[in-house]
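Of the protein chains in this complex, all but one are displayed in their positions.
To keep things simple, chains are lettered A, B, C, D and E as they appear, and every chain counts its residues starting from 1.
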């Protein structure tokens, strides 16, 4: 299996430990982004993963490339050009203090990319899966078009297409997002869509956030999404946050007929950025490997549970580690 | 609003993370103190705050000044002279191991300060609030006198005076403390006084520590304190410690008639030093802004809850962040 | 009292904080090992402790010596020679992700040690206690013989002998271990033996791991062990792991007649490596000081509870700190 | 004396020590810029300095403000708005490897500033000196206009105006720069202009870079600059670089009649960024204090020599330290 | 061009900055080795480079793989198996104190490798150059045989073969080395051989170390080496060490007829490990690109001069940076 991921990779700058931005005397430097995180996670599962983006030719652009290939991602299809690498500043929360992210991602190389930058036939050569998120078309109209081209080409070539909706209100309005995604989602086989995004973007609703969504709500929404966009399956993660340090985590996979729910993990969070991305990667891996729906959702959920214990955006865990957690080994016995 | 805070600022030396003193190969350097912490918190709320102390003219003294002005505190009234900056070594506890503080604060510049060092008319110019704690008079008889002068002058000029009793047994005996505070408290409008300090220092008691104090106990003690010293209001924080990593936190504000209790926060502690000071700052801010008693105690408690998630002595949070927690947003959702 | 500990000390290399091996740009360097950890803990209790091993003459060997003598252990009986210091890489887990240890301890100086390297009469001069663990004979047949010699000599000279069984499947098979320990345990007075090790190695069993062992199970196993090997007493720790961040911790001491159980501590873990060793040290101290069985098991359990809050392998806590926890002061109030 | 400095302040991100960008796992965070560096240096001399710019309201913008006020600069006239803080990545060179800077400073708050953002009458209230560099008008045509307005207003109010030409080819062409500076320099009293910039921008030349410029060349160029723009005086620094670790450093001040040359310092470089800015600050201080030309150039050169030994952009040295170096105390004897 | 490099890659553990081993509280972790360093340098020049070795399947082995692929080296031909990664401890010297290296490289995966581990036809597919050093056969007789097989296969397939003699007395005797290299060198086209190694290993001598070797000595030795082993060309670096911080650096390339000498660089050393390897990489690149002898030796020498300014074993510089130094830009002017 080989998955192509397309999107932006940003320089993440985080103060050490739990320091606030106002206390930062230095920043941990790291390169991540929704689709890049999926690619790295897949590579760490031993699967082939290729990341496609546009990055400047200078050393900061090169450092982003190196960060990906360090963890085994194929970077041969990354286009070099433009001036800037997007940046996000990330302050890690704790207890009642939420994590905070400041984006500085306008005017980047990928935002300025053109259709002609990407030769999708070459990019998809040998691939069986294409993944992108709603963040990519949100970066600009050219990106919306490029995504559309990529989706069409992927379908033509018989790739499975997955999309994590991932609505970001700082990047576009709910209207622009809705319109764009209406065009793209029909090409998508596997949709990862949060229950609140489904409500806000497509008016598909069931249940009530304040009261807490029920399993039935998740299934009902998934069913409507499937009907509307023709998905092969739909997945949603279910996060319940006590505070910034402790969360419950579970997920549902709807296979067109029925919703399969994972077990729920009660987590002590080390770094929650990339939690959803690691779920997508787990699901892509599981579905590519032909796991049945229950096993797939358990694998993806356990994978993303482990991500919450790993520093940075990437889920640096192996298939064996995920399988071991699925098998119930989460009690913390030292592995010697 | 402008608040003048008077007291000592010390160099805090802490081993990294949870290392013990015996493991420290380097110390994080930071400058804090009960009243300085209040001043910084107020400045971060956007209020004017001035800190008054005496510090040596050398670079370590200057570093203390710089640490304050970095966060927006007015340092123009800091007197320079003497030889030493007080120091406290602070080892962060975890789980069943308590945090440990070793003071090295004798013979400092502020301990050697004289009445003539401070021109209170100039210092109070433009101010509407004066804050000090029981630590300042505990530093020596000259400080006791200077506090008295400052209190009198503050009342003359119509400032509101607040005092956090903050009894420290390493600095003075309960007798000396009681005698000194008896003289100072009549000038105080807003008293922040722990229920155990009230019992030990003034013999004002209700309920039983072992059994756990009830809300009625807090109110009863506050009423007696108010009657004895003529306070406008009295506040007490209510900490319940499971261990050094997890605490429950709430507070009461008694407005002369009735006790108002905040909600209780269950906290994962990042750094608890300055927890009480951040409550004082929140209360001063809330009362200055004319919040009613319930809103004031909620604001001050939420502010100090957030402090427990911030490294160092200072509460580097904004009014918006505090209000957001008061409004119930403590679930740790990432703020993008 | 003076305790002689015999075994290996290894260079521990740990990524910072919760970083994974794959993220490590540097390693914290530290020197620890089962018996060395006991020696350091005893020295920090103010007791005399001597550590015996073989280390290369080069600077990495010297750094291991220095790490021990820094914390007060007598290193005069450490033999210098051979080429390598054993290494273990240690990745700290969190939440559902277990800690991971990679050993690189073959071909070390101690593995290549010979009988003639150690003059036990000189080593035991002035000592009243000899401690080793099942790891030492596991290092090779020469070590098995050296242990036997040391045990015999210790008994001749009237020392109390303690052994922590500590079965490590990476070092030897259960058969080889069983055979070796059958020869060594008859010299042992105080056995520290896990209930699962007793079952796997000696076929002594009671109850069921999956269902959870009962107090009766612990006592029944201890009684059989005592009968089989002639121990004066037997201790077992009882760890219940929710996840890698949170554990419950308690212990039993069987004095030949009855099992004494400590209170149970619910711990937030800073570093669990050396948890068992700190229990052994606490028990050796308590029994040497003549504590009764209940007090001894409470002391050893509280000591090892505190260890879980200390970075590194060593339990850097004082007798006062342990006694304070035994007395119930685990609520995390700052010690000023 | 009070100096107003106007320009951009950027977030500087530097790999640790001599690491290359490709090796950076974290960046030291620091806020600097040509005019900000002058302001900080003046504040550390004990002079009043105010920095004027536009910065976003978010925490990264606030961190820039805090970095300035920490070192005593007045930040009351900093306008808040817009989205981004400019960034520059700075890799420290060594020996034959030059330092490297990657700018990411387009689309920042200051670049988007408007005339109406700055009330120069208010800004110049109480000031006697206005300083800017050629970098500020280079940021865009609006900035060129704002500089012109500020210069006019400064002259109206009788301030001395200084400008460090500081041509940056990445920001504008030599033609655009020449045209803009022709308009601005007539308002300037004190010009800091490099001999190569004078040649490239204004065609004023003497001598030959390859052969090395002579003292006469510096004087001849300064005389022509003075005649052309009506400067009161002109200064040029003279750097001779053996390699990235070792430089010779001296300067000339031309007072309209004669060139005064400082002694030459042979420097081991700790951080050369801000070297020229520290010279400007030294000169502004010296001329404000009424030093004669020889003493002024010696002071400014010694100040900037010391800057090369200080990490970061800022020259954190006192007047006493500069005077001591002027007096010949550069031999490195420990000051106790 | 594609170069295959074969040898060992070790975990390098270095105390921070100039700390001694006895002071190290943590080690910088890095993966390097003579041939791996060549591969990384070539990859950073934009050339294809593949590194061949054997590494354990565990995470420390994986970290070594990741360190190579991060910098662009093809790791597809690395065999996984065995137990240990070799380690070297490296203490950086300064001034009169020499750098110190402690090797811990016995019993590693590569030392235990077998002929059958490597399929040289597959490995050499698409390659035009094969590089190894004298360290590889020194690891054991099996490695000697594997090198011979690789050399034969490389010659068969028409690859250019280069070898850096690099005699290490800790690994083998001069006799065993001489005998082994006599067998391997006839397959080598490009020999990198130090003048003292030529003397000690092959008895080829000219001039006198104490008096300093002359250019004629280098040529004379190179000529004899060429005659004896049939090299196409021979290169030698010429280091003159004032102390551990300052070295002079130059090199000679003998093309079978004449010796070409580079200019000499006077260097301030940041990290000298890998200096010789970076010269080899520069030479391989230059000869592959068809540079003439003078340009080749200048390129290789400038490349390795820059290496001395880069932390770690790898030469992370680009062709443009090397060419710029060759062109004379070593004066340290900041590159903006």
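As a convention for this text, a contact is a pair of C-beta atoms (placed from the backbone, for glycine too) under 8 Å apart; a residue touches a chain by one contact, two chains touch by 3 or more.
From a predicted model like this one, the values you see are computed outputs, not experimental measurements.
Across the complete structure, the visible chains that the omitted chain touches are B, C, D, E.
Interface note for the absent chain: among B:107, B:169, B:215 or B:257, the touching residue is B:107. Among B:24, B:79, B:148 or B:334, only B:24 touches the chain left out of the display.
Which of D:6, D:45, D:71 or D:124 touches the hidden chain is settled by the complete complex: it is D:71. In the complete complex, the residue from E:111, E:244 or E:319 that touches the missing chain is E:244. With the whole complex as reference, residues 17, 71, 265-270, 302, 305-306, 308-312, 316-317, 321, 325, 329-336 of chain D touch the missing chain. Residue positions on chain C in contact with the hidden chain: 66-67, 69-72, in rising order. Contact between chain B and the absent chain runs through residues 13, 20-22, 24-29, 58-60, 62-63, 66, 83-84, 87, 89, 91, 100, 102, 104, 106-107.
Everything that follows uses one rule, which is that only the chains that are shown with their structure count from here on.
Steps from chain C to chain D, taking the shortest chain of touch contacts, total 2.
Once the centre of each chain is set as its mean CA position, chain D and chain E turn out to be 44 Å apart.
Residue numbers of chain E whose C-beta contacts span two or more other chains: 25, 66, 71. You'll find the chains touch as A-B, A-C, A-D, A-E, B-C, B-D, C-E, D-E.
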